[in-house]
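Take a look at the structure below.
Yeah, one chain of the complex is gone here, protein chain that is, but the others are all in their spots.
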Amino acid sequence: MNVIECNGLTKAYFRKNVLNGLTFTIEENKITGLIGRNGVGKTTLVKILAGLIKETSGEVRVFEQHPFNNLYTSANTILVDDQMFFPPALQLHELLEVAQSFYPNWDMELAQRLLQYFSFDPSHYHQTLSKGRTSTFNMIIGLASRCSLTILDEPTTGMDEAVRKDFYRALMKDYLAHPRTILISSHHLNEIEDILEDVLLIKNGKTLLHESISDLKEWAIALQGASTVVQKWLVERNCIFQRQVGKDTLYAVVRDDFTKENKEEALRGGVEFIPVKASDLCVYLTNDTKGGIDDVFER
Amino acid sequence: MSSNVSLVETVKKQYAFKMKAYIDAFSSLVGIQFIAFLFSLGGGSSSMGTSDGYHFELKFYSADLVIIFTFIWIFVTAITITTKPYRNQDFTFVTNRMSSSLSNILFLLSASLLGAFTAVLSRFLIQTVAYFLLKEDLYIASVMTSEMMIGITVSLLYVFWISSIGYFVGTLVQIHKGFALLIPVIVIGSLFYDGFMQRYAMLLILFQFYFLESSMVLFAIKTLITTAVLFFASIAILNRMEVRR
Partner (left out) sequence: MTFAALIPMAVIVALPLLFFIVRVKKKVTHWLLVVYIGVLLLSVVAAFFIKSDEPEITDRPRDDLYEMLYSGEIYAKGSNLLLKEDSFPIEGEKVRVTSSYGDESSSVYIERKTEDDQKMDVLAYGSFSIAKLDVAEEIVLPAVQLKDETLTIVYPEYQKLKTSIVMNEFTIEQFTGNKKYNSEFQIDGPILLVRIPPDLEIEADSTTELISIDEWK
């Protein structure tokens, strides 16, 4: 079953398209990373999926229903971000009780153990928490609610390294025990790479790439060698990224569609093939220029 | 894994949630009624003296001011719960716009009930303090239990009616911030304009439609219909509103 289906999804704010004909589907019980640079519409997309805002055009289905103003999708979806608003009059432990009353799959024991582990004072108030602590608390709500669709929008904002690691570990463990569809949005794949199954790469409000993480690792390859030789191999290929290494050596990333013969020929010409890390690939793909920041300095 | 939820069930949960989350509204009710109570004890006396040695003084006690303050309180409360932080916290948990509005209305009804009840009862506090602490000799207008019930019911109708006005005004402001300026300008402007034209203020005529109605049944019909219309309009407007948090 597809939990999320988007077809030509468009969202415009003041006539400017933030999402521009986005099309993708996400299957049940998969952990998908929603990757893109800041401001490409990740947050807009997750808000549409959570039913907070309405698409301008195109089709969106969550649990085969239209999410905007939909009680069913609201009950089965939770959107965790650093702007989750909690009533200032309630203490943390009361917030857990409120969440319990709303979410049918809520695991109070887990919530309380996490609260204790991250040493929260249950009698504190949400708005007194620091940014990182807010993210941590929101994440506890997100995990314990066990919603069939759990959306985490930049969940680790402000968290320190140790908490970040704990958080992803907790997410992984809880996912294994209680599989559900999880969508994590982040602007860098790096830290979430290990727990993802799929990656959905967004650029300019469109789907750039939707691959499994293992495919993504083999999706591209880097060629490194003498500039002239490498340039020859780049002809008729779409170069994703290139960088001058040393005086006459070029590093270029292209889609890995080389045949075995191609590779042997290239190797003979002194070209080295280097695998590209998925996180690097995502950075290259989402860059607007082929050379990255170097382009700014080279004319 | 996925769970079905009904609207009624969700509204119930949200109502329970709001009774806890909006608890500050109740503290301010007590505070505001207490201030009105102090004003009621202090103010409202007039006197007359004559040269041949007489000085008469008259003081009125009633809970009228407490009721008026309760009107203001519910008006502000109703506007407050339409504002962004309050709407957004609904969407932290399970809701849609309909259940959010319905639970708001239920909350306002409960608040109105509490407000009306305490406001009318405060009359006894005023008269007790005036008699036992201020040692005043009192003439007390008789009130029968049935009249007391009328007092509470009518106050409730008024307070709930005003809450619907506040909710509607708050909703308009949510569509466009300009209404926050426009509505006071229209209200005050119409008063000034009517004053300038030296005629009876339209707004007063509008209010007299309710305040001068002497038939209990007609009054109930008038306020309840107005309340329902305003709440319906608010729900319809809010139902299309996006949540931008």
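Going by the order they are written in, the chains are A and B; count residues from 1 in each one.
By our rule, a residue touches a chain if its C-beta (ideal position, glycine included) is under 8 Å from a C-beta of that chain, and two chains touch if they have at least 3 such contacts.
Given the structure is predicted, the values throughout are model-derived calculations rather than measurements.
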Among B:14, B:77, B:155 or B:234, residue touching the chain not depicted: B:155
Which of B:4, B:83, B:128 or B:239 contacts the chain that the document leaves out: B:128
Residues of chain B in contact with the chain not shown: 20, 23-24, 26-27, 30, 33-34, 46-48, 50, 53-64, 67, 117-118, 120-132, 136-145, 147-148, 150-151, 154-155, 158, 211-216, 219
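Following the convention adopted for this analysis, only the chains that are shown with their structure count from here on.
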Rounded Å distance, chain A centre to chain B centre (Cα mean): 48
Sites on chain B touched by chain A in the complex: 1-7, 10, 13, 16-17, 20-24, 85, 88-89, 91-99, 239, 242-245
Complex contact set, residues of chain A against chain B: 47, 51-54, 63, 69-72, 74-76, 83-87, 89-90, 94, 98-99, 101-105, 148, 180
